[in-house]
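For this view, one protein chain was removed and the others were kept in their places.
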Amino acid sequence: MKTGSLLSNEKLIPCVWTIGLAVLWEGVAFILAEIVQDQMAGMRLPYLHDILITLFQNAGFLAGASATTLSRAILGFAAGAAAGFLLAIAMSLYSRLEKALYPYLLLSQMIPILGLAPVVVSIVRKAQIGPYTIAASDITRVIIAGYITFFPVATNMLSGLKSVDRDKRNLMYSYAAGKPTVYAKLMIPFCVPYLFTGMKIAAPLAITASILVDSLGAAEGIGYNLTYALYTGAYPVFWASVLCSAALGIAGYSVAAFFERICLPWKTAVQKKEAGV
Amino acid sequence: MTGKLQKAVKRLWKDAEGFVLPALFGILIIAFWEKKVFHALLGVKVLQLPIPSRITAVFLENAHRMAPDSLATLNTALSGMILGSLAGFAVALIATMFPKWGAGALTLLSAMNAVPVVALSPIMNVWFADAESAKTAVVAIVCMVAMAANAFRGMNDTKQFALDLMKSYAGSKRQIFLKLRLPNSVPYVFTGLRINVAAAMIGAIVSEYFSPASKGLGYGIRNRLSTGQFPLGWAYIIAASLIGIALYAAVAALERWATTHRQV
Partner (left out) sequence: MNSITERISSKDEIVMDKVGMTYQADGGKSVAALSEVSFSIHKGEFISLLGPSGCGKTTLLRIIADLIKPTTGKVLVAGDTPESARKSRKYGIVFQNSVLYDWRSVRANIQLPLEVMRVPKPEWKERIDSMLELVGLSDFGSHYPHQLSGGMQQRVSIARALAINPEILLMDEPFSALDEFTREKLHEDLLRIWRRTNKTIVFVTHNIAESAYLSDRVCVLSPHPGRLSAVVDVDLPRPRTAELRHKPEFHALVAKIRNSFEGV
């Protein structure tokens, strides 16, 4: 009846799920701590309210660490995306280049890139630019985040460039447009949706990469907090850091999706049309 | 006659370009690497970045010693992938059966996916006393989400008229599922599998970094690099990459077999 119609309201369902999950969490934590009397309950699944309290208590500290991780990820992401964008354009302009590099682009999707982070860590040393010292870990984070962004962006962008339909190109040809014009007015604007697809895939990956490097050998950042908290047995802090890193991952994707909606207002409208909404 | 021959040669060359050019590029890179061009450019010592000939030699020497580690990682990756994919598929199934709650379940799963594998690993280490299960659990969770999302799309992305056709046959929900949704989801499931293969390898290796167990390629990489055995560390990296490629190729071949044998 009343509750039934309340539950069938679409917007309420995610709220119900979140609340339900929170309740479940507390419930399981309770069971672990009190009923099963698990010694490791504090480590396995602490009370949600404990975690949230720790989160608020250490808000500044966690925010700072998150900002460090995020900023490196963003830098790497931007560099990787720009490089991927440019390479895709170069590959579409020179078919020889495309033929030479395309198999490597495919291969890169099969190689466990994230797993190779330690290599970069071992190679990179700190850099000195004028009076500023850039920590090795910073460079590593940017490199790996960039590397991990580069491939999805390049692959998707190239796929977009190759799928420009013939009539759109014929139209430009009928205007006797030069190649730079064709790229500026047709190819690149056409591919922006593909660029965003690649970026949405890469954004969470770049953040994960940054966190991974944190935990492998940096002196700051959310990943570092994770391992340090674990090492010193500060489990609530550990879990608070976990929540932070999850939030970062979601934020990365959401920001990319947000920008997509701004830049491509017609795309979501078209998708809605096609879905019959 | 010569015209025809010319044309044939031209076509042969065009087809060959697809192989020759990447091969040439690869050879060029390896040559530069061997001649320490990258070392000069990046200011890196040969000790830290061994040259290919050294790596190859070390790889061949130690192949038998790397085998158990490779198998360990493979084991973790595959079992985690199978578990996770099955679980993800099950979630998609349930979500399809109960559409109103389904979307919520999927968003929940995406939230779980947002927890980076770096954080998942220590958590699983605490939950599971056995290091192997912990690692497998990490891989399973990572694979569950991708499979759930893809399978769900496959089951629900049916064309409206296909659905209407089944309804006009007064098909029951179960029949609709078996005869329409399930076959429709096969290509999507394979996409999910291909994603999962790469994710499983990454998950396995990264979880090995954080695992107390001293097994696996991830452990091999980290251990060798931190003890300064750079050529061997790189050999492990090559091994990991080769396995990743092999798995991907296997899934792709499976996909091709399945789609040609399908009764569409």
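By written order: A and B. Residues from 1 in each chain.
Going forward, contacts are C-beta pairs under 8 Å (C-beta built on N, C-alpha and C of every residue); 3 or more make two chains touch, one makes a residue touch a chain.
Please read all numbers here as calculations on a predicted model, not as lab measurements.
Visitor: The chain left out here touches which displayed chains?
Guide: So, taking every chain into account, the missing one touches A.
Visitor: Among A:61, A:94 or A:175, which one is in touch with the chain left out?
Guide: Answer from the full complex: A:175 touches the omitted chain.
Visitor: Which residue numbers on chain A touch the omitted chain?
Guide: The list for chain A reads 165, 167-168, 170-177, 181, 185-186, 189-190, 192, 264-267, 269-270, 273.
Throughout what follows, only the chains that are shown with their structure count from here on.
Visitor: Where the centres are mean C-alpha positions, what is the separation of chain A from chain B, in Å?
Guide: 18
Visitor: Contact residues on chain A for chain B in the complex?
Guide: Touching chain B: residues 8, 10, 13-14, 16-17, 21, 40, 43-44, 96, 99-104, 107, 109-116, 118-119, 121-123, 204, 207-208, 211-212, 214-216, 223, 226-227, 230, 238, 241-242, 245-247, 249-250, 253, 276 of chain A.
Visitor: Report the residues of chain B in contact with chain A in the complex, numbered from low to high.
Guide: On the chain B side, the touching residues are 17-18, 21-22, 24-26, 42, 44, 48-49, 100-101, 103-105, 107-108, 111, 113-119, 122-123, 126-127, 160, 197-198, 201-202, 205-206, 209-210, 217-218, 221-222, 225-226, 230, 233-234, 237, 240-241, 244-245, 247-249.
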